[in-house]
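Comments concern the structure below.
Here the complex is missing one protein chain, while the rest keep their positions.
And now, chain A:
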Amino acid sequence: MEDLKLPEIDYGALLPMLILFGVACVGIIVEVTTPRRLRNTVQLSLAALGVIAAFVAVIAQHSTRTITIGGAVAVDGPTLFLQGALLVLGLVSLMLIGDRSLERGGPFVSQAAITVGSQKDVKQAGDQPGLTEVYPLTVFALGGMLLFVAANDLLTMFVALEVFSLPLYLLCALARRRRLLSQEAALKYFLLGSYASAFFLFGVALIYGFAGGISLGQVHEAVSNPQQSQILLYGGLALLAIGLLFKAALAPFHVWTPDVYQGAPTPITALMAACTKVAAFGALLRILYVAFDGVRWDFQPVLGTVAVLTMLVGAVLAVTQTDMKRLLAYSSIANAGYLLVGVLALNEEGLSSTMFYLVAYGFTVLAAFGIVTLVRDADGEATHLSRWAGLGRKSPLFAAVFTFILLAFAGIPLTSGFTSKFAVFGAAVEGGQTWLVIVGVLTSMLLAFPYLRVVVLLWLSEPGESTPTVSIPGFLTSAALAIGVIATFALGVVPAPLIDLTRDASQFVR
């Protein structure tokens, strides 16, 4: 037996993740040591500082290109860019999660296990402060995502997948309002997520059988010089892909998305829509570009079909939605389709434009869900579309901001929705995937309908008796909204700096 040698570890390169995991652990200690009165402030500050510190660490590492800790983690351009994006989007999500001004105690219930509607439940809903474990959980999830986009072998990737999924399952179940719906959503997400993880793990096993190793470099070697049956390779690739397609909410593995997005507390939905998408596509990019680019001609048509199906399902189903969160969920599914179009360009442009899209879309979707948290009545958020009728008359500023966000989703110029779609479609045409772009443009047209329907509803309908009020957002939500809207506008008008950044970062190490 060989001597067990400790692998070399580049702590600097791992620092962002170490900071986040450390801060999350500290958060758990803080939870039991801090007086309840201060807990929320301390936890929020701690989490925010941790995320900012991790972001600074990412910036400090900006020129690092290395594979470390025994080949498990690759720190390269895409890793650092996506980690930075995750941290910025995560910080904005934290602002939404930390807002306590819209509802007493915040959107999270402190003891979710209490039977809904019982005496105890009424009491705890009335006077207790909300749950503060959400902050360590969020930071754990973010840490897992950071590892997920950096994972350079399949097992690390699997571990990271679980690290960021488990906190999300929990977070989904914690809604103060409509708790049963929230818990149902969490359970569905958990069951289906475990199911998808099983596919992924099985795929890892097959690939190990094929390549005799699990690091992406080894898989790349084996693909270009196969020693084993190709069935292992294709079976493994298919199963791996399924695991990732699930997280990225691509058809036909998207079925959980509307239910979970609707049931989860809205700030958590925002976190999932923005950050989970970045993480999932980051991993997908790495696997496809680093390990399997040797069989690109074989997976391109299959995944292309998946992209077409996703765009169609997202766009067509968005048309008849009556709930704002479900509408945004289907829009997010369709956007996952557009992202996959960018991924399948399989060239440097594809990589950089997909990364650009992830950031641009992340900001917009955060702002969108941030706005959803504002429209409230006595029962919490009023998400049914009919309730939004005529809101433009009552709160023109709010409606104008939301209209802008919807126009961004629809891809109207002067918004990041236009520049990012233009970038991925341009990359895909260059990569020879014109058929995907045609479907993409057609479905964008379809999607414009549900968005514009909401705009029409906001401005041209008469407000009714039951029209809810738009709450005045507190500082945190206002800041999150402002960041989202300004980023959406800025990336639509001067996209060049960020595009240049993605271009500089578009080189994987192997």
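By definition in this document, contacts are C-beta pairs under 8 Å (C-beta built on N, C-alpha and C of every residue); 3 or more make two chains touch, one makes a residue touch a chain; residues count from 1.
Methods note: contacts and distances are computed from a predicted model.
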{"item": "The complex's invisible chain, by UniProt name, from \"Ligase-associated DNA damage response endonuclease PdeM\", \"NADH-quinone oxidoreductase subunit L\", \"Putative spermidine/putrescine transport system permease protein\" or \"ABC-2 type transporter transmembrane domain-containing protein\"", "value": "\"NADH-quinone oxidoreductase subunit L\""}
{"item": "Absent-chain contact - pick from A:W256, A:F363 or A:Y451", "value": "A:W256"}
{"item": "Candidate in contact with the missing chain, chosen from A:G27, A:G90, A:G235 or A:G337", "value": "A:G235"}
{"item": "Residue in contact with the excluded chain [from A:L317, A:V372 or A:I405]", "value": "A:L317"}
{"item": "Missing-chain contacts mapped onto chain A", "value": "187-188, 191-192, 195-196, 199, 230-231, 233-235, 237-239, 241-242, 245-246, 251-253, 255-256, 258-259, 298-299, 301-302, 305-306, 313, 316-320, 446, 449"}
